[in-house]
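All protein chains of the complex are present and in place, except for one that has been dropped.
Here is chain A:
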Amino acid sequence: MENVVELKSVTKNFKGFSVENIDLQVKKGFVTGFIGANGAGKSTTIKMIMNLLRPDSGEVKLFGLDYTAHEKEIKERIGFVYDSNVFFEGMNLKDIKRIVAPAYKHWDDTLFYQYTDQFKLPLYKKIKTFSKGMQMKASLAIALSHHAELIIMDEPTAGLDPIFRRELLDLLQELMIDGNRTIFFSTHITTDLDRIADYIAFIQNGELVFNQSLNDVAENYALVKGGMELLDRDTEKSFVHIHRAPTGFEALTGNIKAVKNTFGDSVVIEKASLEDIMYYFKGGIHHV
């Protein structure tokens, strides 16, 4: 399968924080959701994909090309949406279009006005008077109007009301009908992903924990509940993290088979949501 984004052992160090040895592939024609807690390294990774940040070491390739020689070619094919407004806030959408449109060879004015109509965006009102949701729609209209093959979004659903979040997800789903499109977006609202994501990349403390299809995640991870007497040094090894309570334990496992072998029917195994997975990984010990 073709990879649109490929990160190879990418490392970036900051004071007191680093993104380490990231190997990430984003597959063409699919929606990849990028999850992780606040400060896990999602934005840093996205900035490296956009070449806003240069990695200290490692390789970043988009469409099989690298930024040193093909910067314009690559960005020509990307539509971007960031978590905060990056457009000149004192300007109206029409003027912003005037600045952004000539940058792209394949800018499509008709498409742009179609989206502004669909999103009910006023063309002559200053961006700073827009609500958070409208600003997001404006960014989206601009990102979608140059026939981008890859849409990169950093927390597009943050701060949006549930109704617009759904509208956005529906819209993204519609976009995916064109099989050449790829969407990569970060979020910490994991319920968004159950609806549209094909793949989940999970980052934690600057390290990529996994990058699997949503099905694989569901098959590999589960919540296990049982009595405290079942836990000892050996049995604990099957868990990512264990939450102990006087009434019993609840733990996340990355190896359902092993748990079944060890505990048999003495525990309850439940489907783990992405939120459960994030929560238990945050808890610490990594056995995976």
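The rule is short, and it goes like this: contacts are C-beta pairs under 8 Å (C-beta built on N, C-alpha and C of every residue); 3 or more make two chains touch, one makes a residue touch a chain; residues count from 1.
In the analysis below, contacts and distances are computed from a predicted model.
> So one subunit is absent here. Using its UniProt record, which name fits best from "Amino acid/amide ABC transporter membrane protein 1, HAAT family", "Anti-sigma factor antagonist", "Chaperone protein DnaK" or "ABC-2 type transport system permease protein"?
"ABC-2 type transport system permease protein"
> One chain is left out of this view; which of A:84, A:180, A:215 or A:261 touches it in the full complex?
A:84
> Pick from A:72, A:120, A:233 or A:271: which residue touches the chain that isn't shown?
Checking each option in A:72, A:120, A:233 or A:271, the one touching the absent chain turns out to be A:72.
> Which chain A residues touch the hidden chain?
47, 50-54, 71-76, 78, 80, 82, 84-88, 91, 95, 98-100, 102-104
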